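A single protein chain has been removed from this complex, and every other one stays in its place.
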Amino acid sequence: MLRTPLVAAVAVASFTMSGLASAQQSDLEQRLADLEARVAAAEARADAAEARASSVEETVEASETRLDEVARQASGEEGFSFNAYARSGLLIGEDGKSISGSPYITPAGGLGGAVGRLGNEPDTYAEAILNYRQTYSNGTKALYRTMIADGVSTSNDWTADESNLNVRQVYVELSDLPSFTGAFENASIWAGKRFDRDNFDIHWLDSDFIFLAGTGGGIYDVQLADSWKANFSLYGRSYTDFDVVSEVDPNDNDTDSFIYTVNNYFGNVQWMINGLSAADNDTRDLGNGSTAADSGIHTMLAYHGDSFFGLGEGNFKAALLHGQGLGAEVKGLGSDGDLTEDATATRIGLYGTTYLAPKWRIAPSVFAETSQDRYDEGDDYQWAGLNVRLANELTENFEMQYEASYQYMDLDQGASGNAADGNYTKYTIAPTFKPQVGGFWQRPEIRVFTSYTDWDDELNDYASDDAFGEDGFTGGQWSFGVQTEVWF
Amino acid sequence: MLRTPLVAAVAVASFTMSGLASAQQSDLEQRLADLEARVAAAEARADAAEARASSVEETVEASETRLDEVARQASGEEGFSFNAYARSGLLIGEDGKSISGSPYITPAGGLGGAVGRLGNEPDTYAEAILNYRQTYSNGTKALYRTMIADGVSTSNDWTADESNLNVRQVYVELSDLPSFTGAFENASIWAGKRFDRDNFDIHWLDSDFIFLAGTGGGIYDVQLADSWKANFSLYGRSYTDFDVVSEVDPNDNDTDSFIYTVNNYFGNVQWMINGLSAADNDTRDLGNGSTAADSGIHTMLAYHGDSFFGLGEGNFKAALLHGQGLGAEVKGLGSDGDLTEDATATRIGLYGTTYLAPKWRIAPSVFAETSQDRYDEGDDYQWAGLNVRLANELTENFEMQYEASYQYMDLDQGASGNAADGNYTKYTIAPTFKPQVGGFWQRPEIRVFTSYTDWDDELNDYASDDAFGEDGFTGGQWSFGVQTEVWF
Partner (left out) sequence: MLRTPLVAAVAVASFTMSGLASAQQSDLEQRLADLEARVAAAEARADAAEARASSVEETVEASETRLDEVARQASGEEGFSFNAYARSGLLIGEDGKSISGSPYITPAGGLGGAVGRLGNEPDTYAEAILNYRQTYSNGTKALYRTMIADGVSTSNDWTADESNLNVRQVYVELSDLPSFTGAFENASIWAGKRFDRDNFDIHWLDSDFIFLAGTGGGIYDVQLADSWKANFSLYGRSYTDFDVVSEVDPNDNDTDSFIYTVNNYFGNVQWMINGLSAADNDTRDLGNGSTAADSGIHTMLAYHGDSFFGLGEGNFKAALLHGQGLGAEVKGLGSDGDLTEDATATRIGLYGTTYLAPKWRIAPSVFAETSQDRYDEGDDYQWAGLNVRLANELTENFEMQYEASYQYMDLDQGASGNAADGNYTKYTIAPTFKPQVGGFWQRPEIRVFTSYTDWDDELNDYASDDAFGEDGFTGGQWSFGVQTEVWF
């Protein structure tokens, strides 16, 4: 296309050679004139190419900007995104039938005393988390999150009759508000129904250190001093209907509990303080003459370590929890209305993860509690457990996992109840497939497993509403299974 | 890379200078020849650059086209997208316990007489809407939509026992069908279970003007004349089992209601006409000697204003509704099978929104109904309410919201029932955080609030199945709370 104007340019070039006698000189002049015209055309052509490249450059820049925005949407940084936690599998006993299991299977489980979960879970539990994020022109960011969850123990695909599907979270969180300045500059606020953002757990026991959840509102990350950040929140929870003592209006029984939380962070150190109240909960009939608590206090001192207890690479977390009255349920804050006004509980939890050697990972944990006057004046509960998960990475898709779990419990329900003490042990071996080995938090996993579980006979008779001692579930038994676990 | 051919070109340039005596001339010739070669190379180089720019241009164009498509997918214009409505929070009474509340809390609430919702909602209600849009090569567009929803009043996070999770919408809508021409050119058709596309509401009362919903099929936007568009639809609904009069087969009680709708639009004016039928519903035993309706008629005349009642910027909507027989439930079409054959109801609703002054928004609404022979020959119900929501935008993230709500009701259940008349009032103040202030439809909001609610004592004894008069809920009380509300 550029040839045509070039030819034209040459054609209209004025032939102005004059006064050179020789034909050669005239020829030279002609060549020079031709060349001048060609150069002018080439200049124009280079300019055009440059302009074209420059124009494409601008288009590309605009396109990149647009791609940035589209990428934000496609990745879920803006708009919709999906998260999940799920586990599903079979847990089969020696008789070829489903067998009871759970990290909360022991008599201490009802008190929060969890044991190792590997090869010990019979259920299909799934959480689907739907998020929607919006960034506003003034910079404010809004997150809407809803979570639906279900847990069943049937192996069937159609579980309408057994379904526990329910909505566990519905909340809004706002951050980067330009109106927020000073101590509030990096604060975010929220309201609705949620799991608290700062809950954390011992994964291998399926137990949170703290499980603060319910409906309410709060503020995160208020900068109280250079190295002091704090969260403040109010969570409400509901107690299901309960029997009340006779002199009180029996209709007056839809009691709520409220949890007032201050959660302080000083570097790696966390100090959480909770006050609890439940108006009229003292009218609850505990059935044993004790008085139910209508208030409580609770505190947790925790350390979030970025090494394996200072001994090597890895991480660790340790926490000491204490509660009184309604605060004596030290994990599920405000979730237990049967606690007496004198109830106390002190719990310790810790875990760490590290590589023992290349390809060999280890994660030990300790979990123990002492609680008195819990559900009846004079009751006394002690439980303590040790759990070790070990993994040997054999290929990039396969590792052998091992778990040894031990729990000691000494449970005394007081004057009106039972007492028992004894030990529980579980050993599990689980050949495990995963997309990429390399850490305790890599999921999904697909595992087959076999476990050997045993406990003292005395524990079988402790409670009639737990699995121990029921249906031939009396310890000293093998179980087998297959399971997947995933989160993202 | 272009240097090499240039050198080559110079190398092969034939040295044809002849006949010039002087060295200078020879030198000149040489320089000219060199230059000619250079120019040729420069031309080639410019051409190459041009070609390269042109090639990039094409790549970029193709990439832009692809980006357009990816952007459509990422934004949900094509494929999956997510919408939601949700509210969640706490409503607490003076005694520190959950307190009853709802826009439908008054005795008139059961008749559809809603009052202001601000600081009056105790529940967690969430709708998750999953859409999937497809555009076909012939231009047809298909929308699949499903909605799951849940509403609970417990504050707990795990609500399997209280769960009301259910699927409220499942439908397909087709538009832009090339086979549709003439009056149908812009029409879309649908079938399935849905909320009608053209329902509209008074947001502050949580009441639709019309709530047409159920399972069926229909067509939207048939162009009957230049300024006349109409929708046609058939919706089915189901009545739950009911007692039938004795002479009729008691098994024969799974009655359905059908709603035949013609919905006309003339500019801002809407005229909706509905016929209703429910075969055998007249065999229902109303328990009071009256005969249940097995058919009904209903009509609504509405105006959708694009100013604040012609007085200033803003918007307003006003509607007059009248129904007889099954049509006497004038909002939830076909949802009430207990209406008598002589039931009549006439309702008026209107609201508007505007700025009173910079930073001061106001939204007043009026909602009133008169209904006779509704559930029993001789009954007579009147209710009328006024609600005003006021907002004062203080920063770009914060506003104070105020609501005053008043309702008068005069309810007479006729010979076999109760009667009561009286007033209800509610005043609410709600400090509110939001990503960006600027309008009544901006969400999400995070609000704390306190309300003072009062009503005439006579209303406490009117009905035993409403909250008024129960559990010390007798008026003249304060309530407090925190709540989020969101939609997108």
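Which chain is which? They are A and B, in the order written, and residues in each are numbered from 1.
By definition in this document, a residue touches a chain if its C-beta (ideal position, glycine included) is under 8 Å from a C-beta of that chain, and two chains touch if they have at least 3 such contacts.
Keep in mind that this is a model prediction, so the values were computed, not measured.
Novice: Out of B:Val39, B:Ala183, B:Val262 or B:Ile429, which touches the unshown chain?
Specialist: That would be B:Val39, which touches the missing chain.
Novice: Which residue among B:Pro103, B:Gly116 or B:Gly216 touches the omitted chain?
Specialist: Touches the omitted chain: B:Gly216.
Novice: Please identify, in ascending order, the residues of subunit B that touch the omitted chain?
Specialist: Answer for subunit B: residues 2, 22, 24-25, 28, 31-32, 35, 38-39, 41-42, 45-46, 48-50, 52-53, 55-56, 59-60, 63, 66-67, 70-71, 73-74, 79-80, 130, 132, 134, 136-138, 140-142, 144, 146, 148-149, 151, 164-172, 174, 177-180, 189-195, 213-217, 234-238, 240, 249, 251-252, 254-256, 258, 277, 279-280, 335 touch the chain left out.
Novice: Please output the residues of subunit A touching the missing chain, sorted low to high.
Specialist: 18-20, 25, 28-29, 32, 35-36, 39, 42-43, 45-47, 49-50, 52-54, 56-57, 60, 63-64, 67, 70-71, 73-76, 80-82, 84, 86, 88-90, 92, 95-98, 124, 126, 128, 148, 150, 152, 154-163, 165, 395-398, 433-436, 444, 446-448, 470-472, 482-484, 486, 488
What we mean here is this: only the chains that are shown with their structure count from here on.
Novice: What is the distance in Å between the mean C-alpha positions of subunit A and subunit B?
Specialist: Taking the average C-alpha coordinate of subunit A and of subunit B, the gap between them is 32 Å.
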